[in-house]
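Only one protein chain is missing; all other protein chains are in place.
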Amino acid sequence: MRSAGRHFLQIPGPTNVPLPILAAIGQPTVDHRGPDFPSLTLNVLEGLGRIFQTSGDIVIYPASGTGAWEAALVNTLSAGDTVLMAETGHFSTLWRIMATRLGLKVEFLPGDWRRGADVGAIESRLAEDRSGTIKAVAIVHNETSTGAVSNVSAIRRALNTAGHPALLMVDTISSLGSIDYRHDEWQVDITVGGSQKGLMLPPGLSFNAISQKARRAAKNARLPRVFWDWEDMIAANAKGYFPYTPATNMLQGLKVALEMLQDEGLPAVFSRHDRAAEATRQCVRHWGLEIWCAEPAEYSSALTAVLVPENQSADALRSTILKQSGVSLGNGLGRLADRVFRVGHLGDFNDASLLGALAAIEAGLLASGMGIRAGGLSKAIAVLNTDGPLQAAAE
Amino acid sequence: MRSAGRHFLQIPGPTNVPLPILAAIGQPTVDHRGPDFPSLTLNVLEGLGRIFQTSGDIVIYPASGTGAWEAALVNTLSAGDTVLMAETGHFSTLWRIMATRLGLKVEFLPGDWRRGADVGAIESRLAEDRSGTIKAVAIVHNETSTGAVSNVSAIRRALNTAGHPALLMVDTISSLGSIDYRHDEWQVDITVGGSQKGLMLPPGLSFNAISQKARRAAKNARLPRVFWDWEDMIAANAKGYFPYTPATNMLQGLKVALEMLQDEGLPAVFSRHDRAAEATRQCVRHWGLEIWCAEPAEYSSALTAVLVPENQSADALRSTILKQSGVSLGNGLGRLADRVFRVGHLGDFNDASLLGALAAIEAGLLASGMGIRAGGLSKAIAVLNTDGPLQAAAE
Amino acid sequence: MRSAGRHFLQIPGPTNVPLPILAAIGQPTVDHRGPDFPSLTLNVLEGLGRIFQTSGDIVIYPASGTGAWEAALVNTLSAGDTVLMAETGHFSTLWRIMATRLGLKVEFLPGDWRRGADVGAIESRLAEDRSGTIKAVAIVHNETSTGAVSNVSAIRRALNTAGHPALLMVDTISSLGSIDYRHDEWQVDITVGGSQKGLMLPPGLSFNAISQKARRAAKNARLPRVFWDWEDMIAANAKGYFPYTPATNMLQGLKVALEMLQDEGLPAVFSRHDRAAEATRQCVRHWGLEIWCAEPAEYSSALTAVLVPENQSADALRSTILKQSGVSLGNGLGRLADRVFRVGHLGDFNDASLLGALAAIEAGLLASGMGIRAGGLSKAIAVLNTDGPLQAAAE
Partner (left out) sequence: MRSAGRHFLQIPGPTNVPLPILAAIGQPTVDHRGPDFPSLTLNVLEGLGRIFQTSGDIVIYPASGTGAWEAALVNTLSAGDTVLMAETGHFSTLWRIMATRLGLKVEFLPGDWRRGADVGAIESRLAEDRSGTIKAVAIVHNETSTGAVSNVSAIRRALNTAGHPALLMVDTISSLGSIDYRHDEWQVDITVGGSQKGLMLPPGLSFNAISQKARRAAKNARLPRVFWDWEDMIAANAKGYFPYTPATNMLQGLKVALEMLQDEGLPAVFSRHDRAAEATRQCVRHWGLEIWCAEPAEYSSALTAVLVPENQSADALRSTILKQSGVSLGNGLGRLADRVFRVGHLGDFNDASLLGALAAIEAGLLASGMGIRAGGLSKAIAVLNTDGPLQAAAE
């Protein structure tokens, strides 16, 4: 049976794709070797540079985000190389598993999944590593499973302080275009991104932004690669073409997405996410529920994971909310299965859609007898009605 | 500058068009004289019969709703004929003006715009009219300007009680597909409908459902007509064609719209509207604002008009809400200009979108310093969370 | 069963709608009373001025083309007024019937349906009419049923020569945006247009371009009218709004259509149609079939009607071509039923789509055993390959 009304895709990605982007994707497929194609390629590469905040190389894969993780590793490393990773949640764990399966050695700094990467531990480990065993440090900027953000700028300073030559790789799949991120300023070597979150596209494209140091490292990296190879891409892209068939219709959508972000302005985009996140948190606190991320300085502006009361099922709650109100929420992943629900507040949204999602959650919590305090919407509204910066309200 | 997020079109029509309907409208234009066209025509005529609850004739105009008003009049009346109308608000007033300009004589039963048509007054007037001067009684079922519903069934009984032969014409432009309406059971002679409200289409189609009595009356009606002529339409439609070019792409959308309504089921559709309306009213009352419709039995399930406090501007409020939250509300029309805002809760919506709209209104009311009581959303949620019928809650 | 491949809608309207226009129509419905709406209205009115080649008033009806015929008549005439019309084919006959049914008196200059209006006969009749009985001359610019174009400029001169005050009304439904047409230069009083031909939109919008003289005439015209009334429209349009709900999604498409025509440039658009028409005619002649329009100077650049051999069925041929190749052709209308097929070469097409349609027709003619000479495509290609103007080739 049909569900009336428009679905609210409030998972922390894929996000609600704006209709002009869907329309662009739905325009006819073009000739990727034709004379008009290079202007599309060059246009989106330039626009992506503004989003990654880099003037360096960017590679666009016709593949979803997991592929860009693999690309970062196989372009720069050789079997047996050591990578330093930080356990910030489910996705950092998956990246670690990938690295291990690719034949890399991973040192995994333990974490409790409730905060960002431990910068002090990273710094200590790097300081110890006099011989340069560690070839790369790989961090998830925004842990989509937990709603905690790692401090990439501080990690870069840790590398610099230690004088350590390791490459810095950062997964920004769920932060890019939602949370301020600066590839060049933070001297990140490989930034991994995807289309289906802050970029407001369906899944199907992923990205590597690449430093010159990373390109040099790639020359000696021995993991086999063809599909993911940067140099083929960069060479073909220089003329606006691709070494193999690109995902042309997605690129058509990407062009529109980049124009939209440019039109709104990145500072406005980030501020919109910050306010939505704070509104969500105030609402959650009013309900009497616990925000899973334990470190306020590391709260994510892209999503909030919320712990349900003991003996309650987060998944049953999500199912109720979907049926009752047409809102999809993110499930708990890995060890958080059934314990948290995750509210995505990223991509294309406005106050009305955010408030609608929060109200639907409150309705679902009440209908599920979760013993919450009603009235959370008033708190969310108060945050959104705040003029000017939110710093006071954020505490 | 772009506004992020999905626009909420919460005016009382046009309504938010479901994306599958937009997609169907956006499919290529077909040959309206081709061999496949009749199946489309006959399909939508049959589906419309279910919506109007009639087994009689329905005419589809490639024109917006005002045209179907004109069609009802010019097909059945002659210059100088008298029509009995009831002043229920702005749209009944416009229909009266139209009738007058077409050369008809209108008796306009006065009203205060805060309730449905006065059935007693209609009955009295009909009883007086022994000579049958009144040729038609024309009623707006759901007054889109005020949010009050007229009791068509009772008006039919009034006609029957008086034994009066006048035709009964009913404008259901903003009720059809949202509020229970029964063309055959209530012996309505001409029902006027439009595409852009409960039928969830863009504006551009309008309808007359026609009784046999109305068709007989048309034979002697002398107002000139060609475009609006029923008989040309009915004759051509019998074979699945049209006497002149129909709005083919809108018909493609109509087919999908009718399937969606069929799939949800009319009782479920009406109940969804009833619950949304009650949730809205409880919210409004909590805010301390006045529902413009003064008669609870006549509250509209399709929209709620809300009076703003003295000395406040409803239009400034609407502008604030649109800018702040991306929600469009209906303005006050005619004598209600700037005094009320109208919340559309009709067509394609779910709990999340309704709650989002209400929360955005609360945010706007607070931001505008309208002195309301915060917390209306809890009331709306409580209504939507109510199991079973709402009758108790409605009081 | 599905037919593979893209349907070729080669009827003389509705025409193949470009996909960006369909995409614009398929974007969400907006608030027609909202703050952003006037810019859309004013934009399309300005663009239409360029197409009609007028700086005067244009009215946009949310109704298909037949409505704009009715509007031209009811805004300017009174019951019993005389209109001079010329029998150029099926559509002029339909317009005559409409006028008669509206209570007007029509003088119908006879014609054989194989040429444009007889300018000499018009001039004679006007010269006779010393008393000014004739209130309007109403001409179909491009007879969609026959493929013959009337010389509007010459008819204007006839009016001027006779010093006759009659209004000049011209139906350009199937010529506007395809064949050069100049509302102001030719001093036309009311030009009737529609969306679904040269404007490359689906059916659902129609237009009146209106001279000041026509607006003055409207003041004394007594045919009843409300939906079609110009003054309500012009008054509301001045501020970018409409007196009743406009066909908003069609206006979204119209904006894009006007941009496309502007981008290509009207002279290029007309030349494209001229070449396609000449290519079609050369092809038809090669086949040994007769072009229905008997007057080369009046050949339509928008469509070509082709006579099938005696004892053959044009409709059976069209059915074969549709099934075999996916091409829809126009049928013979009125007295031409089953005797001609009509090839639409108007709106959005290029050489490949025109040639594909012609080749499909040749295939169908051969498959139907119509005894034609194969090889017509070579003639069509030769025309399209001609550099520069076509005047020599056209003879």
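Labels A, B and C are assigned to the chains in the order they are written; within every chain, residues are numbered from 1.
Throughout what follows, a residue touches a chain if its C-beta (ideal position, glycine included) is under 8 Å from a C-beta of that chain, and two chains touch if they have at least 3 such contacts.
Computed from a predicted model, the values in this text were never measured in an experiment.
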item: Interface partners of the hidden chain - shown chains only, full complex considered; value: A, B, C
item: Given B:L19, B:V106, B:A294 or B:A382, the one touching the chain that is not displayed; value: B:L19
item: Options C:S78, C:T100, C:Q187 or C:S353, residue touching the unrepresented chain; value: C:S353
item: Chain not shown: contacting residue from C:P38, C:G103, C:G240 or C:G326; value: C:G326
item: Contact set of subunit C toward the excluded chain (per top definition); value: 1-6, 8, 16, 18-19, 260, 263-265, 269, 272, 324-327, 348-360, 362-363, 366-367, 374-375, 377-378, 380-382, 384-385
item: Interface with the undisplayed chain - residues on subunit B; value: 19-20, 23, 26-28
item: Residues of subunit A in contact with the chain not shown; value: 6-7, 9, 11, 14-17, 22-23, 25-35, 61-67, 70, 74, 79, 97-98, 101-103, 194, 196, 202-204, 223-227, 229, 244-250, 319, 322, 328, 330-331
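Everything that follows uses one rule, which is that only the chains that are shown with their structure count from here on.
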item: Fraction-based call for subunit C against subunit A, same above half, different below; value: same
item: Label of the chain whose CA centroid is most distant from the centroid of subunit B; value: A
item: Distance between the centres, which are taken as Cα means, of subunit C and subunit B, whole angstrom; value: 35
item: Distance from subunit B to subunit A - Cα centre to Cα centre, in angstrom; value: 45
item: Whole-Å gap separating subunit A and subunit C, where each centre is the average of the chain's CA atoms; value: 54
item: Subunit A: positions in contact with at least two other chains; value: 19
